[in-house]
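All protein chains of the complex are present and in place, except for one that has been dropped.
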Amino acid sequence: MRITRDTNGYVELGRFEKLIQILIVISLISFAFETLPNLSTAWQNVLKFTEIIIVLIFTIEYIIRISLCRPRLKYIFSFYGVIDILAILPFFLTAGIDIKSIRAFRLLRLLRFVKLLKYNKAIRRLRDALIDAKDELILSGIVAGILLYLASIGIYYFEEEAQPDSFGSVFHSMWWAVCSLTTVGYGDVKPITVGGKIFTGIVLIIGVGIVAMPTAILASSFNNAKKKEKKNDL
Amino acid sequence: MRITRDTNGYVELGRFEKLIQILIVISLISFAFETLPNLSTAWQNVLKFTEIIIVLIFTIEYIIRISLCRPRLKYIFSFYGVIDILAILPFFLTAGIDIKSIRAFRLLRLLRFVKLLKYNKAIRRLRDALIDAKDELILSGIVAGILLYLASIGIYYFEEEAQPDSFGSVFHSMWWAVCSLTTVGYGDVKPITVGGKIFTGIVLIIGVGIVAMPTAILASSFNNAKKKEKKNDL
Amino acid sequence: MRITRDTNGYVELGRFEKLIQILIVISLISFAFETLPNLSTAWQNVLKFTEIIIVLIFTIEYIIRISLCRPRLKYIFSFYGVIDILAILPFFLTAGIDIKSIRAFRLLRLLRFVKLLKYNKAIRRLRDALIDAKDELILSGIVAGILLYLASIGIYYFEEEAQPDSFGSVFHSMWWAVCSLTTVGYGDVKPITVGGKIFTGIVLIIGVGIVAMPTAILASSFNNAKKKEKKNDL
Partner (left out) sequence: MRITRDTNGYVELGRFEKLIQILIVISLISFAFETLPNLSTAWQNVLKFTEIIIVLIFTIEYIIRISLCRPRLKYIFSFYGVIDILAILPFFLTAGIDIKSIRAFRLLRLLRFVKLLKYNKAIRRLRDALIDAKDELILSGIVAGILLYLASIGIYYFEEEAQPDSFGSVFHSMWWAVCSLTTVGYGDVKPITVGGKIFTGIVLIIGVGIVAMPTAILASSFNNAKKKEKKNDL
């Protein structure tokens, strides 16, 4: 097995890393299966067994990483070191016990996602694009936020009397504003007064575009990053 | 405290400006909280007290600005001078009184938003992008407007007989047109006749893209503005 | 009044053209008002009177254009000549009569829109962008069409038995496909079977992007057209 160390003292375990990635994906899928109601006992056992196997391998991985890392403490207290221990801890802490209050603790298992990201070259590239367009994204985020706030205030004044349940406060109205401006439109809250409808119409025409701006900006930045990469390759 | 004057005689108050910005955000959040129904008296007092403190500081700010500005009248009648006085006026005018008809007057407090914009460099950049793409935005706005109008006329002719309540006039139909073409689709108004459905299908396929155009144009212009800035920095 | 002739023998009537444009907009708005149910007689008269005035001016415009155009017949049989006559014809044909079967005929008045486009420089530019991106638009249109068709076939096979009313045939399913893939989602037709939901999920993830492609392409082409214009100006 080829073993290399990166600048943070993190050990690259060669082909073994591929296995870890697959196990993470399996672990996440089994997490989803566990939530199915009315699971047969057979299936429950399969899922429990899968979880035990995965945690075992992750524990072995953790021990190997500690033993191979120089200096040893660097890994334990590094970002991924903390993630790695948090991703297996819930299993040991909740072993035997299945009290409901402790179940939320198992959500820590989802941190394995972060482990997955570690392996993915492409996600690092996306992060670069995000950093590149940070200013624009924050800016359009602020504008979108202001719009959401003003839209909520406005619809509150138009609809509060007609629909005190749906538009009982500006915070209630924000649920409407988010659903409308992202164009999801579940249809559970919507204006019914003439004033509210006209206001909504104007807000939608102006606002849908503003809320969609960050996407367009990010895609554009992504494209630029690619062009730069190609230029550097020449 | 470092004090500088811009070309409009507007006084920059150094670190004090940061405080003003934070107070504006707090003021806007407390505005939203005030709309909550069934607020306990304790909370109502907290909000009232917050508002008094904020208005006090804003008043002091206003007086400082007047006293520091040369020539003095320039600030009072400048754009931000008017905004600054309008943002605190409602407090003094409605002090003691809480008659419903006067409450709408308090909406003037929202003008503090404009004050916030003043401090934000990035929003100035967005304004530049908006100005740059003005022609295209107006144009696509006109086309989108024509589309909304024609779609409203069309659906009115198809659905009026079947749904006289929802599609009672072209103006009623416009509510449907806005909700559909922005793809929000609340589901409260929708075609039920075969003709109306076919018409809607055609309108949606053509129109959704046209209505979304301004966003794409603005994002593109935003990206160009950034490129230009970078070039100038070199 | 400054009078110029374009290459098609169409006469430019100087400041008079501005008046015509405003009258077209008024005419279109009054068209919408006429559809309002329970209009008072006073308002009905105002609208009728407006229409008479507008048609009168349009008729005078038409006569002036004929008398000024050389060769005269060129204008009458030109594209805008036909539009101009069709836009005033319904008034004379339906004068006095208000039989319902003839009302549809009044829709011809909407052709005045085309007249409006004639005056608008910017809309000509949009047309150029449309022509420039024609190939890509047709192509993405075909792909979107194929997707709509296949999605309709697929959902038909999944949902027909469970919801024979909503998904009674592939054509019924197309209504669902258009509403879903344009992301409008009225909510009147939606899958309820597990298979249908999984199929919908896959179709939406793949398809929403494909259906939105033409917009992105057009916006991009629009932006390019602008860049070219700027280059030519230098």
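A, B and C are the chain letters, set down in written order, and residue numbers restart from 1 in every chain.
Here is the rule we go by: contacts are C-beta pairs under 8 Å (C-beta built on N, C-alpha and C of every residue); 3 or more make two chains touch, one makes a residue touch a chain.
These numbers come from a predicted model, not from an experiment.
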Hidden-chain contact residue, picked from the options B:185, B:201 or B:214: B:185
Hidden-chain contact residue, picked from the options C:30, C:50 or C:220: C:220
Interface with the unshown chain - residue positions in chain B: 183, 185, 187
Footprint left on chain A by the chain that the document does not show: 28, 31-33, 35-37, 104, 107, 110, 113, 120, 122-123, 125-126, 144, 174-175, 178-179, 182-188, 211-212, 214-216, 218-220, 222-223, 226
Contacts of chain C with the absent chain, listed as residue ranges: 135-136, 138-140, 142-143, 146, 149-150, 152-153, 156-157, 160, 164, 168-171, 180, 183-187, 190, 197, 200-201, 204-205, 208-210, 212-213, 216-217, 220-221, 224
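Everything that follows uses one rule, which is that only the chains that are shown with their structure count from here on.
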Degree value of the rotation bringing chain A onto chain B, based on Cα positions, nearest 5: 90
Between chain B and chain C, centroid-to-centroid distance (C-alpha), Å: 29
Where chain A touches two or more other chains at once, by residue number: 183, 185, 187
